[in-house]
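One structure below.
Just one protein chain is left out here, and the rest sit where they should.
Right after this comes chain A.
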């Protein structure tokens, strides 16, 4: 689930941080830049693990800050393909069941790629169908052909990671405000941020929601789900109406997630943990 990644970056230390030891100043700065951020093809950064090496600090003309080239290890959330994770059902959407881990929300279990799913209109949740192990002569009705697993909200669920998608959604503004300054000191403007204008960092962990009228829904703005395509935007709209999801008829919310995990529960032992498997 969690890995260590080695990165190299030029880190600034602002003059008001000079009272800290070099390690603390660098660690605070690295955490400020990277914590809770997704790096393309790396994963969701949690926090600094260790600093491996740091160069001499250099002060440039016209700027009081010192610069150091630092090689460090980050704790990164990046489950490998095939790993089993446990999360909670956060919502049921037209594309499938959304699962959250608390700190990572962009997990989708698609329901359109196999026949083992049914939508329950009464309770507005997806239902996973499992073949009933009982022989046919013991069924009380035709409904007993399957066992029904209801994807109710907040149920704990186990799934296998089958796919991961990184989407470059561009840099969303500067990194969060510096908070190291003691009260009374002037906080530098975001323009002086030490974040290189690198497209690798693609904004905050949580996905951004764009609201667009349905007629300009384009294929290139989808987040890798199979349901939405440019041509069938209207059918999506109809579907979302049918499902009574949190969408209104005039707007359809498109989500752009920098890092998305696709899961599957199509195996014995996966699915809601409240089920007793034997």
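One rule holds in what follows: a residue touches a chain if its C-beta (ideal position, glycine included) is under 8 Å from a C-beta of that chain, and two chains touch if they have at least 3 such contacts; residues count from 1.
We adopt the following convention: contacts and distances are computed from a predicted model.
Novice: UniProt names the one chain left off this complex as which of "beta-aspartyl-peptidase", "DNA-directed RNA polymerase III subunit RPC9", "Guanine nucleotide exchange protein SMCR8" or "cyclin-dependent kinase"?
Specialist: Answer from the record: the omitted chain is "DNA-directed RNA polymerase III subunit RPC9".
Novice: Which of A:2, A:18, A:121 or A:139 sits in contact with the chain that's absent?
Specialist: Considering all chains, including the one not shown, the answer is A:2.
Novice: Using the document's contact rule, name the residues of chain A that touch the chain not shown here.
Specialist: Here the touching residues of chain A are 1-9, 28, 31-32, 35-37, 39, 41-42, 46-47, 49, 71, 73, 75, 78, 80, 83-84, 86, 101-103, 156, 160, 175-176, 179-180, 182-183, 196, 198, 200-201, 204-205, 267-270, 273, 276-278.
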